[in-house]
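Note that this complex is displayed minus one protein chain, with the remaining chains in position.
Order as written gives the chain letters A, B and C; numbering starts at 1 within each chain.
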Amino acid sequence: MRTGQPNQPTGGTASELLRISELRVDFATEHGWANVLGGVSLDIHDGEIVGLVGESGSGKTVTGLSILGLVPSPPGRTSGGHIWLHDEDLTEVAEPRLRQIRGNEISMIFQEPMTSLNPAFTVGDQISETFRRHRRASRKQGTQRAVEVLDLVGIPNAATRVHAYPHEFSGGMRQRAMIAMALCCDPRLIIADEPTTALDVTVQSQILDLLRSMRAEIGTGILFITHDLGVVAELCDRVVVMYGGEVVETAPVHDLFQLPRHPYTEGLLSAMPQLGSRTAKLASIPGHTPEPWAMPNGCRFGPRCTYHQESCSESPVALESAGTERQARCARLAELNLRGAS
Amino acid sequence: MTASDTDPLVRVRGLNVTFAQKRLLGPTRSVRAVHDIDFDIGRGETLGLVGESGSGKSTTGRALLRLVPVESGSVQLAGQELTKLRGGELRKLRAAMQMVFQDPYSSLDPSTTVGASITEPFRVHQGLSRNQAWPRVLELLELVGLPASHANRYPYEFSGGQRQRIAIARALALHPKLIVCDEAVSALDVSTQNQVINLLEELRAEFELSYLFIAHDLAVVRHIAHRVAVMYLGRLVEVGPAERVYERPAHPYTEALLSAIPVPNPQRAGERERIVLHGDLPDPADPPAGCPFQNRCGYAMDICRESMPPMTEVADGGTVACHLQTTGPRLAGAVLRDANLSVGSGQ
Amino acid sequence: MLLLIARRLLVTIPLLILVSFLIYSLIALVPGDPAVTLAGQDPTPEQIAAAREELGLTDPFIVQYWHWLVNAVQLDFGASLFNSEPVASAIAARLPATLSLTVLALLIAILLGVAAGTLAGLRPGSWIDRVATFSASVGVAVPYFWVGMILVLLFAIQTPLFPAIGYVPIGDGVLTWASHLILPATALAIAPAAVIARQTRAAVANVMTEDYVRTAEAKGLPRSRVVGKHALKNAALPVVTVFGIEANRLIGGTVVIEQLFAIPGVGQLAFTSVFSRDMPMVQGVLLTTAVLILLINLLVDVSYGYFNPRVRQL
Partner (left out) sequence: MSDHAIEHPQAPGLRRFLRRFRTNRTALVAAVVLALVTIISLSAPLLAPYSLHEIDVPNRLSGPTPEHWLGTDSLGRDTLSRLMYAGQVSLAAAGLAVAIAIVLGVPLGLLAGYRGGVLDWLLGRGADVLMTFPAVVLAMAIIAATGPGLTNAMIALGVVYSPRLFRVVRSATLSVRQETYVEASISIGTPALSIIARRILPNVLSPLLVQISLMLAAALLAEAALSLLGLGVVPPTPSWGGLLGVGFTEIRTTPLLVWLPGIAIAITTLSFNLIGDGLRDALGRETRKGD
């Protein structure tokens, strides 16, 4: 019924699973080519849960889709960078190889469980299809596997529910089914794109629990894309913060909340709603996220930053080391003393 | 909280809303979306209405404004009964109550400029032409923090947060007494969310507004509501001062809801004890017997399966509908919970 | 599924009754007194009264309708006012030709339309798409009867590949049967093919942007399966809907096409009976058409249940 869950850091066996380096993606817009990802780098280790955080328009979803080569093209195009799955560069491999990896070695869960399942086929069919495709299994084995994973993700009466259609499931159950589908080939990495945003809090906490236990039992690495720092605090080992198509800060979860090193992270933390008290005035970051075709010069966060100096807008700021296992992209990294979560 | 009058602004008693689902063959299914609800909203007060999707909170808000038919019960605004009003009288009264909707993308007519949208209340209630109303439209835009020069733009030219400001401007036009905010900030990014909440708070203070603030996000409600009402499956299960409800929830459902909110601090998130509710919200057309929460409640007793608990006073403020408060031991925390752990623990 | 069929039937039958009432009511639009017409040259009042009695016109309208309906249910639609041939047997004799023509035309339309539309919808903006879209625009606009005439001109007169007119029953040889039908069926099929192509294109292009197609891609399914299974089944719904509408229009087109190609079908019967204002025959033909179309609609509705499982339980 209830779980006291510390965030267990996955010590010891932390071997590198996926490394993205300097990934650049552009989109064709009516304003010409717009840079949506401006050199994103991040890595994920086996069995690690990495949170990818940012507001809408920060490029976090595009990053997730890029890994599996699912960025719609047109209008998107990858214009640079590498995505290493062990020693294989996913930006280089041919489409057939990519299709072998999708759903098998890396699988994905999406935000809208309502629309991400095909309404015309049974849930079981959609799960077993994945298994059959990658394991050359028979229809019968596929269904058997579907029942297994549905059971694993806590769907009651999996053996009968396997024949149900998505519309016969509630929102939470559909997301469980999506997770079951993602798990059916024992992937090494799951990319979860805002998997709980469309769900109620009580369902969200069920799903977070499920993901935690999956990681514990199966040892899958998870890239968890979200805008909710609360969820990150509950689930993730490490956090990557994105803004305007760039990684602005990356740090172990405790460190990030305790001592942010980038002003945007500080802004996000201070804007988090707190259960504590009814405060007089809520903090917010002034202004809007920039449109990809109108990125500011120099630091992309510059125009909204309280610590902004003229020098910030002169040249692009590099992602620099900011202590053990952490990096930040701020020209004033050395001098700023930022406030963490209360 | 200001209570210049002793009477509350809004007084809801025994409100019922039922939707009929007609089917071609077979019996008509009827779903009681709102079930015997009582609450008050004071002048200048914000009442937060929380619950999961399908709990009936949105329907409650719409029923106040008579946007859905009220089956039975009474809704009074400043002493005037609303449920009996018809036609022109109802329309006149609607000037005093306004609504801000969830989806900032669909609450403004895409085929018309935002200025024209804000003109609508002036046209309808004061018979002003667009030109006559225009100065006031510009004033309103500035009041909600948008440049007046944006009045001739179309909704698609604005971001979500800006649209929500426009919707608020339209709602404010006729100086209403009550604004129902139906998930008014849930489609926005946190930072934008905070800006809109700040705006609502400033406006409330300036115009002595009352809000019914409907939201599924309890953390957001904490920041704006003076009092909180919790809905489950069409019923109010707990009402009380926000402070008390958040600190010492009296209903197991409130407790579970609160514990499900992610804590934005990994230190405390790890330390905290969480209650994971099992299963889904039951089908509203076929609610469980007795207490509606009984089949998911960690404290459920025999009586909970037999009868609906009555609303009773909570010692430190507010009311709750739970047998623990009448027949059983008070919901005091650890002792009882540990006793029940063996029953439901599956983790 | 069976329940769905039963339910659709329950809707169809009352509709058919309303339709039959409309058909019968057409009589009321006929100017003048049918009894006077029947009574012959310079009738005496007694003759008119007798004719009225004979026609059952003394009863209230609704009773007259009831008599007609009871007979119609037993496939007795009365007899032609002109050659006294029973309406039912006249229609039965001509139905095979019309059904052959209709089915062949629908087949051509659906094969052509779905293939072109799918190819175009998978690559919006490509040259295939532009060619298909342009052809479809022209295909919808050209009058089918004119296409028929031009086909006759090109493939029967200038290059005599096919017979210009006439109809041979399928029993006399499939090839001659087909060679007689190919020109009229093509003429009938062009417009529906174009409409189906447009709808298929739109539906496929639309479905390809759906989340569940992205899910299917993310599962690593081969492209053929993503399109062939996940996209097409969902894209089929709007296509099936226009298929129903187009089938309806195509059946209307047989009246003109059968006339042009001298095919002895129901359409031709409709034309001659309208021209001679043979009301019993007109009513019989209308009712046959309505039944045919309601049957097609029924099939369309039932196929919804296959393509969209949600419909099954509503």
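Heads up, the rule we're going with is that a contact is a pair of C-beta atoms (placed from the backbone, for glycine too) under 8 Å apart; a residue touches a chain by one contact, two chains touch by 3 or more.
These numbers come from a predicted model, not from an experiment.
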item	value
Contact partner of the left-out chain, one of C:237, C:290 or C:311	C:290
Hidden-chain contact residue, picked from the options B:8, B:51, B:161 or B:264	B:161
Options B:99, B:257 or B:297, residue touching the unrepresented chain	B:99
Residue in contact with the excluded chain [from B:13, B:84 or B:130]	B:130
Touch list for chain B against the chain that is not drawn	65, 67, 90-95, 97-99, 101-103, 105-113, 115-117, 119-121, 124-125, 130-131, 134, 137-138, 148-149, 151-152, 154, 156-161, 167, 170, 188-189, 192
Those residues of chain C which, in the complete complex, touch the missing chain	15, 18-19, 22-23, 26-27, 29-31, 137-138, 140-146, 149-150, 152-153, 157, 248-253, 255-256, 259-260, 270-271, 273-275, 277-279, 282, 286, 289-290, 293-294, 297
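What we mean here is this: only the chains that are shown with their structure count from here on.
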item	value
Chain C: positions in contact with at least two other chains	none
List of chain C residues in touch with chain A within their complex	209-212, 214-222, 225, 229-230, 233-234, 307-310
Residue numbers on chain B that touch chain A, as the complex places them	52-53, 159, 161, 189-195, 197-198, 201, 216-220, 222-226, 242-243, 246, 256-267, 269-278, 280-281, 298, 337, 341, 344-347
Chain A - residues contacting chain B, complex	1-7, 55-56, 170-173, 200-206, 208-209, 227-231, 233-234, 253-254, 257-258, 267-269, 271-279, 281-285, 288, 341-342
